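Presenting chain A:
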Amino acid sequence: MLVLAVIGPYVAPFDPLAIDFRNRLAEPSLTHILGTDGSGRDVLSRILYGAKLTILSTVTVIATVLVFGCILGIFSAFVGGTVDNFLMRIADVWLGFPPLILALGFAAALGSSLEAAIMALIFSWWPTYARLSRMITVDILSKKFVASANALGVSTFRKVTHYVLPNAFDVLIIQVTLDISAVMLAISGLSFIGVGAQVPAPEWGAMIAEGRSFTSKGWWIVTFPGLAIFITAMSFNLIGDMLRRELDPTLITRQ
Partner candidate 1 sequence: MRYVLERIAFSLFALFILIFITFLLSHVVPGDPAIAAAGPNAGAEKIQLVRESMGLDKPFHVQFLVYGAKVLAGDFGTSWFTHQPIADDIMRELPPSLELVVMAMLINLLISFPIGLVAARYHGSNFDNAVRVVAIAGAGVPIFWTAILLQQKLAADWQLFPVAGRLSFANRDFEGATGFYILDSLVQMRLDVFADLMMHIFLPALALSLLFTAVGVRITRTAMISEFRKDYVVMARAKGASEARIMFRHVFRNGATPSLTVFGMQFGWMLGATVLVEEIFGRPGIGRYAIKAVTQSDIHAVVGVVLVVGLVFVISNMAIDIILYAINPRKTRED
Partner candidate 2 sequence: MPNSPSPTGNAERNAILKLEGVCVALAASRKTMVRNISFSVRPGEIFGLAGESGSGKTLLMRTIFGLHDDAFVEKGRMTFKNTEFSSSEHRRRVRKLLGREIGFVPQDPFSSLNPTMRIGRQIREALYLGKGISPKSAEAGKTTLELLKEVGISEPATAVGQYPDQFSGGMRQRIVIAIALSQEPSILVADEPTTALDAYTQRRIINLIIERSRNRNLAVILISHNLELLRKNVDRIAVMYGGQLFNILASDEIGSSASHPYTEALFKCIPRKDMNLADIQSIPGEPLSAGYGAAGCAFSSRCGLRRDICDTSEIPVNASLEQEFDACLVRAGRRP
């Protein structure tokens, strides 16, 4: 999928933004494999370009919340006590709020754009990773080998890089694969309702929003971008599930 995101623009047969009114609403054919949309743009090319847009935004969100959430979680675990308790209570509350509606509030505050949608999702997604990394850190800090490391005077930074991060890797990678689909659905959902990527950008959710007025005249315009989202999200879910079964079934992961 990542490969597709990178090479997508190069293999795309047409310019995703080129309007061609003579060829509008063309059914899938050999020239336009997935047909053309209401403005005569090639659907396949738009999906291929959109892969880059959708996946890049998803990766941005995940990478940011991963780094930020882990810093906060590990910090919380090392400090402990009231601070830890307070931070985690906040994370608990935050985690519960429907991410879509929170992101909607953010997009409203920041103005509608793909960047705003990304910011909004970062803002609503961090608690998952803060809680997860804190849980792992507390678990590892309670182990005997950390006690002996303490006796040797190992620095906190070294403890984080040598004990916590390597041990957290499996759990985090599973969570990341499972979250990719959720974030992707959220981004395309936000774009669909018009607060994410703006028309005519070839973002998959925005494409569906645009194609909605043509559902009765050209089923392919809505069907294929949706299928692209579904297949990508599903693949990441299946990979995540596979990883979870392979790596360690007893690991603590959110169901």
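Here, contacts are C-beta pairs under 8 Å (C-beta built on N, C-alpha and C of every residue); 3 or more make two chains touch, one makes a residue touch a chain; residues count from 1.
On the choice of candidates, all candidates are chains of the complex that A comes from, given by their letters.
This is a predicted model, so every value here is computed, not measured.
**Student:** Can you tell which one of 1 or 2 makes contact with chain A in this complex?
**Tutor:** Result: candidate 1 touches chain A.
**Student:** Taking the touch rule as given, give the residues of chain A at its contact with candidate 1 in the complex, in rising order.
**Tutor:** For this pair, the touching residues of chain A are 89-90, 93-94, 96-102, 104-112, 181, 185, 188-189, 192-195, 205, 208, 212, 215-216, 219, 222-223, 225-226, 229-238, 241, 255.
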